[in-house]
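A single protein chain has been removed from this complex, and every other one stays in its place.
Up next is subunit A:
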């Protein structure tokens, strides 16, 4: 079975206060990067998935996001699937 890599970004919804992003923003201001207008901090999660095809791999990643990796109350997610093994190309 071919192997795929799913790269998942989990980010706070725009309406949710991101105190970590604010702290990083302040640090960048202190560094002199006053042109940085806003900072949002999120998570990157990488899955290696054995699946029949890209759609099947995407589905595994998506249910993982819905049930575990992201909290729909506060977070959004985005999934990027790439083929990892030659047979998946």
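One rule holds for everything that comes next: a residue touches a chain if its C-beta (ideal position, glycine included) is under 8 Å from a C-beta of that chain, and two chains touch if they have at least 3 such contacts; residues count from 1.
To be clear about the criterion, contacts and distances are computed from a predicted model.
> Which choice in "ABC transporter ATP-binding protein", "NADH-quinone oxidoreductase subunit L", "Phosphoribosylformylglycinamidine synthase subunit PurQ" or "Carboxyltransferase domain-containing protein" gives the name that UniProt lists for the one chain left out?
The record for the missing subunit names the protein "Phosphoribosylformylglycinamidine synthase subunit PurQ".
> Looking at A:1, A:23, A:36 or A:78, which makes contact with the chain not pictured?
A:23
> Which parts of subunit A face the unshown chain closely enough to count as touching?
That gives, for subunit A, the contact residues 16-17, 19-20, 23, 68-69, 71, 73-74.
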